[in-house]
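For this view, one protein chain was removed and the others were kept in their places.
Chain lettering (A, B, C and D) follows the sequence in which the chains are written, and residue indices restart at 1 in each chain.
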Amino acid sequence: MNFFFEVLIGGLLSGVMYALVALGFVLIYKASGVFNFAQGAMVFFAALTCVSIVNRFGLSLWFAVPITMAVMVLLGLAIERVVLRPLVNQPEITLFMATIGLAFFIEGLAQMLWGAQVQRLDLGIEDVPMESLLNTFNIVVSRFDVMAACICGVLVAGLAFFFSKTKIGRALRAVADDHQAALAVGIPLQHIWAIVWSVAGFVALVAGMLWGARNGVQFSLTFIALKALPVLILGGFTSVPGAIVGGLIIGASEKLAEVYIGPMVGGGIEGWFPYVLALLFLLVRPEGLFGERIIRRI
Amino acid sequence: QEQYVPLLSYRVGPYAAGGTGFYGGVIDYFNLVNMNGGINGVKLTWEECETEYNASRGVECYERLKTRNGGASLVEPLSTGIAYGILDRVGADKIPMTTLGYGRSDAANGKVFPYVFPLITSYWNQAAAMVKYLGEKSGGMDKLKGKKIVHLYHDSAYGKEPLPVLEEQAKQYGFELVKIPIAPPGNDQQSQWLQIRQANPDHVILWGFGVMNAVAIKTAQRNGFPREKILGVWWAGSEEDTTPAGDAAKGYTTMTFNTPGNYPVLDEIRNKVYAGGKGNLEDKTRIGSVYHMRGVTAAILSVEAIRNAQAKYGKGKTMTGEQVRWGLENLNVDAARQKALGAFDMFPPVKTSCEDHEGSGAVKVQQWDGKKWVAVSKDWVVGDKALTRKLLEESSAKYAAEKNIKPACLGAAS
Amino acid sequence: MTNQTKESPYLSVNNIEVIYDHVILVLKGVSLQVPRGGIVALMGGNGAGKSTTLKAISTLLRGERGDVTKGSVMFDGQRIDHLTPNALVQRGLSQVMEGRHCFAHLTIEENLLTGAYTRRLSRRGLQDALDKVYHYFPRLRERRGSQAGYTSGGEQQMCAIGRSLMAQPSMILLDEPSMGLAPQIVEEIFEIVRDLNSKENVSFLLAEQNTTVALRYADFGYILENGRVVMEGEAAALASNEDVKEFYLGVSGAGRKSFRDMKFYRRRKRWLA
Amino acid sequence: MYYREAGQFKTSYAADSRIFTIRQDRTGMLLLCLVAFVLVPLWASPYTFSAILIPFLIFSLAALGLNILTGYAGQLSLGSAAFMAVGAFASYNFVLRIPGIPVLLAFVLGGLCAALVGIAFGLPSLRIRGFYLAAATLATQFFVVWCMTKIPWLTNYSSSGVITAQQIVIFGYQFITPASKYLLTLAIVSAMALLAKNMVRSNVGRSWMAVRDMDVAAEVIGIRLMRTKLLAFAVSSFYCGVAGALYAYAYLGTVEPEAYNLDLSFRILFMIIIGGVGSILGSFLGAAFIVLLPILLNVIAHALSLPTSVASNLELMVFGALIIFFLIVEPHGLARLWQIAKEKLRLWPFPH
């Protein structure tokens, strides 16, 4: 039983980490109806930039983070100007493809600027079991994970507030529905996109720092997007709370499945299990748990 | 006179860190040889092609580069996928391929794979050596009885490769083998390490690659699993694997086929190549790092093979692929030669033959002290070679049957 | 009207040419003017280029891979062809697009609220603006909580018009406002147009197929065929033109003909001939 | 001679329904076939065959398969590599376990196995749409590759999970040289491309497109969604399966399941989007773009003798930037660009 809880808690905390990455996707999907393939690359870029500023110029993290944030904002502005603006009102798949091109570009840029080395990022939070829990319940829960979960919670709350309480939130949903009409009613698509990509850059930075501290800042940060996808489809592409709930469900069930079902079938099922789970969910609710219902009407 | 070597390198993508280090080492050593007057006056030339560690692009690079500059003398793709992709081609093109510490273990049988050279050691020998080391550490092979060893592996062809050896040895020595796969890329291993904590094994063999290694080390720490009990493979034993894990990696041990440390040849590279502005690494501190040293080792063995071939086919001449193949098959880099090269004990002595394209099978164990790798033992570890020999005979025979190959030694080039 | 045209027109389109997709030439030199406080109707058959003209003015063409390759558009004395649609809305030029284009996932009320995006309004002000629209379209108030995607065609049309009113524009480009609306509502919409025009001095450029109604409410009209203006004039003059009568009003010499009695062989319009 | 249809009258519907209605196009196609089947084998170097042409053809076939599913039937999929894997491993097992089976038959059977898997994984498409479906098809990708590594029978108990494709022998002729493998691949690919073209211009194709463009309306017309979508999945997977088999047999020779990883799926998706979604020609253009451009960039970078570490990253950036550039110039892909060029040519020298 103890073990079960251990796995469950570990899974939930991992799920929060996935949700963090999924959030970046949600933002951009909400704002433009586009699945942003470059999100993983942005996570990598942000983390690498931050850590390289620390390592190369010997600045402290307190300086590096704002500088990186500024870089991410610049990146967001540039993406809006160069990529999105000329592609207003194009089919989703075109924009999707553009983000693929963007992913290549950002990956190349990051490594050209900062090199391909694997680097270490120390946030000063120790990644060790919490003593109190270990001693009293013999359950292992990492201090780092708890910390990460808190940060993630704050972020989600903030974003949820941002989207539900500001008029930008409503405008975003409008844009995602119909670019052309959004333009016609005077929604400044360009500003909105610049803002959203910058916020997505910020989320990428947070995700990059936390994941980077965990796994080292290296190219494979771009792959954590793969962990975020099932979270995304489960929670719904358009929902901030969906990302977190989806994350928790995926995280917990994936770990439980690996531990309890895995051994029966040869293990290593974590790669596909979340996807199959999400798929099953989708069969019941094709728009994810909290996604906007897809309107099909004639 | 020039001797041309195509370099199927990768400097972008997930494995870029390893690629830049390894091919940096190769190029650094080639430059050094050229600065010292080449191989009996024959200068080395090379051309690089970015493979991105992708089999299809690797094949294209191979095909593109193989006929350049009068023809390639040997290739080293440093990627199992690419190695498989060009396995048949190198035979047809008569260009020898070296695969240091990866690729098909059974390719050590030169009768079936005349053009493939898994020099120094292969996965099977590594696995056998790991068991040997763990046995010795426990105070004798008989002490392994009743012990529990977890094989925590990258869930792919790579991670499954050592299973026959491990299973065989588990039977032989009576230890329990627990197999836990990790779905690639292995970004998150919480559940596996909880399982390990639950099983409470005596040892964990970490058969990982890429990001999986650092994550494993960190997750072990976070679950309170002592890192001294973890033994990594050599693809889990570079600075790139330990640095990100920070303090969590202190005391972590892995296999390697280089003895960590400094060597005259590395100094020479620093003093001649880098001082002359021809160094290939952007970051000079990486000289002598694990991947760099592996690159230098691969380059030394290649150069020695060419030198060897020249001794037979004419000093100061450009060697053909066939001739280099002979050079590789009759390589003998013993301690004396290593000393002469300024690389004494940097890698185990290598002596190849038609039956044994591996030439050694010896490995070392190294430990991360928080800043650098240090050798745990003075001696090279060699596992149960009889067992691996048996396995490789079986496996290569099966391949030969599938491919309609009549096993035979090729002998000298005409 | 005539004295209004003397002063510089509020909106003027000067000889514009539009190409879609780099190859399809659609507008071949269209010029038109809308005086301040005027209601101008743009008429013409299917594919004449009415919607294209309106989109060229509101710079929404870019999103459809169309390009204005010649000519200029002036609004309130300034060139606007390089502005963004959002800047135009801020200057008071707003467009109701053909085919509704409501935000399907937003409720009717949210749709209306997005219409006020460019305005800085207090909660009260917003409510007043909403009430004004609901006053014009009571049906919308009833359906305010429904997602626009699930409302009927006519309701969506009202929503689209209401949405653009929320921006409190000084000039509205209306593309086929009557399409899909019940006759009663059509009449109401044009009353609203007249109302806004007279009370708030809003200018209108309407592309309209329902020529009968359009000419009744407009001051001035242009007839577009094949990407060219083929006829223009005071609304009254157009309404009494024989050709216009036959082809756009459906009345010929003998008065209105029943749709049932339309003959296969009848006179077809040949403006260009 | 101008490129023009003036003076070419069609006197029957059959003539009007031809693949190439304009005479110049037909001549062009004929010439292209002539070049591909006769001149290329005479002139090309082994490098061109085995490193460029063969993979180009194989990728074109896979892209064609995906294009049928995504471009014509509108079901976005990220699992094409998985279907390729099924095709390859199934063909391998057929050849291995049924002695004397003709290789071509094994390819077809391999394709059919892929089609079955495709149908199974296509079932969710009845309810799930768009990016949700795309993300869900990743399940296929991971699950199939996982199966390949987990079921030793599939790899004939090879310890590493690697299979070595058998020799291709047809009527006693051994396809060993790159040129012969090229011709075989070319023949298969052209035949299948022709079949695909026929499908998309007849009723099946129209049903696919109808479902893609507006499924509700398609239903009202009497098109059965389930059947149509599953057929698209089946046909598409069949194409991918055959491509996968060729990838193993005519190209790499020895493959591990990892060769059919997500990366490959993505590359095939890139091909159809760059080339043109919903265009047979686009599949070929896209494959050429994705296969050739990196090679070209690589060659250029090295010709400029840039420092290698910079060159590789620069290549990646230029590649990404070019993708974006092409999308901005023409969102409907290279095929559409080609079409516009032809339209302009038809009007030439008049601008409109």
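Basically, a residue touches a chain if its C-beta (ideal position, glycine included) is under 8 Å from a C-beta of that chain, and two chains touch if they have at least 3 such contacts.
Quick note on the criterion: contacts and distances are computed from a predicted model.
One subunit of the complex is not drawn; among "Multicomponent Na+:H+ antiporter subunit F", "Amino acid/amide ABC transporter ATP-binding protein 1, HAAT family", "Molybdenum transport system permease" or "Probable oxaloacetate decarboxylase gamma chain", its UniProt record names it "Amino acid/amide ABC transporter ATP-binding protein 1, HAAT family". Which of C:59, C:90, C:118 or C:151 touches the hidden chain is settled by the complete complex: it is C:151.
Among D:214, D:306 or D:321, the one in contact with the hidden chain is D:214.
Interface note: of C:67, C:81 or C:98, the residue touching the hidden chain in the full complex is C:98.
Only one of the listed residues, D:195, D:292 or D:329, touches the absent chain: D:195. The chain not shown here touches chain C at positions 20, 24, 43-48, 51, 98-100, 139, 143, 146, 150-155, 157-158, 176, 179-187, 209-213, 216, 247-251, 255-262, 264, 269. By the touch rule set out above, chain D reaches the unshown chain at residues 12-14, 17, 195-196, 198-199, 201-204, 206-207, 209-210, 212-214, 216-224, 231, 235, 278.
Keep this in mind: only the chains that are shown with their structure count from here on.
Minimum number of contact steps separating chain B from chain C: 2. Farthest from chain D in terms of Cα centroid separation is C. The interface with the greater count of contacting C-beta pairs, when C-D is set against A-C, is A-C. A separation of 32 Å divides the Cα centre of chain A from that of chain D. Contacts with at least two other chains are made by no residue of chain C.
Residue positions 142, 146, 149, 309, 313, 315-316 of chain D each touch two or more of the other chains.
If the chains shown are joined wherever they touch, the resulting network has some other arrangement, not a path, ring, star or complete graph. Residue ranges on chain A touching chain B, taken from their complex, read 3, 6-7, 10-11, 13-14, 17, 107-108, 111, 115-122, 127-129, 134, 140, 142, 144-145, 211, 214-220, 222-224, 227, 254-256, 258-259, 262, 266-272.
Residues 88-89, 167, 170-171, 173-174, 176-190, 292-293, 295, 297 of chain A are the ones touching chain C in the complex.
Against chain D, the residues of chain C that register as touching in their complex are 19, 21-25.
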